[in-house]
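These notes are about the structure you will find just below.
Only a single protein chain was left out; the remaining protein chains are all shown in position.
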Amino acid sequence: MTLTVTDLTCDRGGLALLAGVSFTLERGTALILRGPNGSGKTTLLRTLAGLQPAVEGTIEADPDSIAYAGHADGIKATLSVAENLAFWAAIYGQSDIDTAIETFDLKDLRDRPAQNLSAGQKRRLGLARLAVTGRPIWMLDEPTVSLDAESTRRFASALQAHLADGGSALIATHIDLGFDAEVLDVSRLRAAPDAASGAFDEAFT
Amino acid sequence: MTALLLRDLRLAFRSGGGFGLALAFFLIVTILVPFGVGPDTSTLRIIAPGILWVGALLACLLSLDRIFAIDREDGSLDLLATAPIPLEGVVAVKALAHWLTTGLPLTLAAPLFGVLLNLAPPGYVWLTLGLALGTPALSMIGTFGAALTVGLKRGGLLLSLLVLPLYVPTLIFGAEVAQRGTSNLDPTTPLALMAGITAGATALLPFAAAAALRVNLR
Partner (left out) sequence: MSFWEFANPRRFMGIADRIVPWAFALAALCLVTGLTWGFFFTPDDFRQGSTVKIIYLHVPSAMMAINAWAMMLITSLVWLVRRHHVSALAAKAAAPVGMTFTVIALATGAIWGQPMWGTWWAWDPRLTSFLILFLFYLGYIALWSAIEDPDTAADLTAVLCLVGSVFAVLSRYALLFWNQGLHQGATLSLDKEENISDVFYFPLLVCIAGFVLLFIALVFYRTATEIRLRRLHAISLRERMA
């Protein structure tokens, strides 16, 4: 269940944004992506999750091992917390949602419609969604947005439990999660402005 | 996939408005027509099959832009695209859910509205049968249109412009079935042709729609 990325180039809006991205994510480890806004953290995560094609380079991983969580949580306002989780569990062929509800402290909110949750509670539900997928490699885009200190600690410990379980995680975040992880600074990987890009290159040759 | 269908149906029932809106629109169109053409029952009888088909088609159009737009806004679409079910399956299920919440109610309501327009008695069976076989094609084609325009901020109007020409063959055959039914002619040929369009659309359009969705997501 390792994820190996070799010499990856990703583009945004038809222009190469990141180039030469290479790393290996082993079982039980986490990799933190850092970099200022607009440096390409989201683009890299979306490319790795298979939402957009890579311009160059290879991504080696079992496609059925990645669970992606973007800025939006994919929560339906009119469904209850349990219904939201049960739906995503079913999509991933899982049935256990109680563990995730326990881990992210959602037991009291279990039957409340998601529209009545606060932003932080919604975020916790979104992270619990990752846990019900049963997939080993988590890809998280700014997971701690709108979480309070207590919830952030809870998330960090859930993440550590996941790693201890043999899972791994790729996290784009600004804050310190309080455990050891490798850091990849995305801003150093910025593609040169005249680098070969997928879309426009052909118009110039 | 069953989970997705159940979720979409549940959402349609809970959000209330979306579900009954198409039916209410259909009713209003049916009521407005006599105001436009006059209350003469013999005129209404002649145009009834066509009006009911056009009304059902327009009512079907109303809810199309919601098929993918809401899922895109709340991030569900990204997550569905990375989930272990094929995107073609997602599209097909979405179209099925759309049909169950609009096409089917419209089909069931059409005979009732036919009474308002003084539809000729033999037409009821054929109108209902025609709508039952034709509205799945309308939902499927509409889902394709929704997939094309999901990335646009105000795609609703463009969606109608793209989808309406694609509705022409279904409308022609569907209205012909009802028309022939009311005048006691044999409607099986247009019915078979329309069923063919529905079958072809259901078999092939999920692939085109999934391709469009992938382009819009990247």
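Labels A and B are assigned to the chains in the order they are written; within every chain, residues are numbered from 1.
Assume contacts are C-beta pairs under 8 Å (C-beta built on N, C-alpha and C of every residue); 3 or more make two chains touch, one makes a residue touch a chain.
This is a predicted model, so every value here is computed, not measured.
Q: Contacts of chain B with the missing chain: which residues?
A: Its contact residues with the unshown chain are 144, 148-149, 151-152, 155, 158, 161-162, 164-166, 168-169, 172-173, 176, 190, 193, 197, 205, 208, 211-212, 215-216, 218.
Q: Which positions on chain A touch the chain that was left off?
A: 13-15, 193-194, 199-200, 202-205
We adopt the following convention: only the chains that are shown with their structure count from here on.
Q: Taking the mean of the C-alpha atoms as each chain's centre, how many Å separate chain A from chain B?
A: The mean C-alpha positions of chain A and chain B differ by 37 Å.
Q: So in the complex, which bits of chain B are touching chain A?
A: Against chain A, the touching part of chain B is residues 2-4, 7, 10-11, 14-15, 73-76, 78-85, 217-218.
Q: Please output the residues of chain A touching chain B within their complex, sorted ascending.
A: Touch residues, chain A against chain B: 46, 49-53, 64, 66-79, 83, 86-88, 90-93, 129.
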